[in-house]
Each structure stands twice: as C-alpha cells, then as structure tokens.
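Shown next, in structure tokens, is the structure this report addresses.
The complex is shown incomplete by one protein chain, all other protein chains being positioned as in the whole.
Right, subunit A next:
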Amino acid sequence: MKVLVPVKRVIDYNVKVRVKSDGSGVDLANVKMSMNPFDEIAVEEAIRLKESGAAEEVVAVSIGVKQAQETLRTALAMGADRAILVVAAEDVHQDIEPLAVAKILKGVIDAEQPGLVLAGKQAIDNDMNATGQMLSALLGWSQATFASKVEIEGEHAKVTREVDGGLQTIKVKMPAIVTVDLRLNEPRYASLPNIMKAKKKPLDEKTPGDYGVDVAPRLEILKTEEPAERKAGVMVGSVDELIEKLKTEAGVL
C-alpha cells in the first residue's frame, strides 16, 4: 500500500504572529516557517505504517510556494520516500484555499493511486479544518477525522476519533482519508544523516495546471485585524481579597 501525506508550510508555532498595521494580513516575511504540526503527526504515522510493514511507500505532497520544498525535505528526512511539490503561489502571503488544495490533491491521487491518505486535521495558519473532508468528498472516499488511533485491518481501517465529550471508534472502507489529531503519536526528529540522505530523494515539481485546477480564491479577504485586547486586570494579595472582588466587583459569585 502506498500512503500519501499532504504537508503545509506554515508559520512556526513558536513564533509570535504579527498582524500588519494596514490590515492586509499577517506578516510572513523573514519569519521562521515550519511544517504544520498536525502534518508532522501524519508523516510520523505514515512512516510507522511503513516500518510495521502495512505500507510500502510514503509520498509527501505540498501545495503552495516554491519554498515549500524545505517542508517536503523535512518530510523526506523523517522517512518519506519521495515528494511532490505543486507550485501554486509566488507570494508567501498567498494562501491556497482548502477547496483548491483538495482539487489538486485529487489530481495527484488519481495519478498516484494511494491506498490511504493521512493528513493533519487543520493548518495552524488559516485554521479551516477542511482539506481532508473536502478531498474525501471529491474522491467519494470514506473519511475519518481527528484520529487518535489508526489500525489497518485489510480492506478497512479502524480509527478512534477525538470528538466532543470523548472518543468515537469507526471502521472505514479503504481507500480512506484520515485526518490526525494531536494525541496520535509524537513525531520523531530527523537525524543529521537522514537530513543529508533526504537531499538525494526525488522531489517532483508540478503546477495546478497539470491537474486542470483553478486556484482562484472563493473567499475574498477584506481585512485582517488584531483581536480585541482584554483590559489589564488587577493583582490581589490573598484568597479573601479574591473572593471579595469576585462577589462585589465582578458579581460572579
């Protein structure tokens, strides 16, 4: 079985996000970029499937700017076998919408015929939480989102999902789209020898046109603003003072 893993280049999760003062977006120039943390978990799971013998090949795919090459090299250094980069934007500030990403991925999947797609449940930049579900719809495949456990059982996958109030286990027909949640695994760090080896692994470059996809956005971004700030509060000196303030000032007790 071949496993396909879409990965996205996003602002590093440790970097403080700065909203541009003209409202045009978030400043991404000269900011540290990394692989979306949920996608790292997906890559890790795919590699573990290969190590356990359930998968033969792991293919990483990224859709975005040319610099997403680095993200794909990270996936290759972790253990993916080869990579496909679909260059869909020139400006690092241009985000390709999940619908267009899903359409391009459908094209890649039609060509690659994987038995399983493992994707992050959401990207930490646009927070849409949509690409996996949309891809599943376009392919007419089964979907299992927010996975905290994945077991391949022949023609099916048994997936435990993180849902409101607890966990749900479902059995989906393969081929399937599985989107992964935080607790599925802890991604490995790439070792230096593997980082060197990754430089020699194949990385194909494509364009959206190769798959006949128009990436023009459906949502026009009118403005991007800082969220409303909370007023600075007060420090209290004791539990008694805290209870007093909550009773009289805040009126919540």
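Structure notes:
Basically, contacts are C-beta pairs under 8 Å (C-beta built on N, C-alpha and C of every residue); 3 or more make two chains touch, one makes a residue touch a chain; residues count from 1.
We adopt the following convention: contacts and distances are computed from a predicted model.
Considering only "Phosphopantetheine-binding protein", "YdbS-like PH domain-containing protein", "Sugar ABC transporter permease" or "Electron transfer flavoprotein subunit alpha", the record for the omitted chain gives "Electron transfer flavoprotein subunit alpha", by its UniProt protein name. Among A:67, A:169, A:191 or A:207, only A:169 touches the chain left out of the display. The hidden chain makes contact, of the residues A:34, A:71 or A:143, with A:143.
For the options A:1, A:19 or A:33, the residue in contact with the chain missing from this view is A:19. Even with one chain removed from view, subunit A keeps its contact list with that chain: residues 11, 13, 16-17, 19, 26, 97-99, 102, 124-138, 140-146, 148, 158, 161-173, 181-183, 217-227, 230-240, 242-243, 245-246, 250, 252-253.
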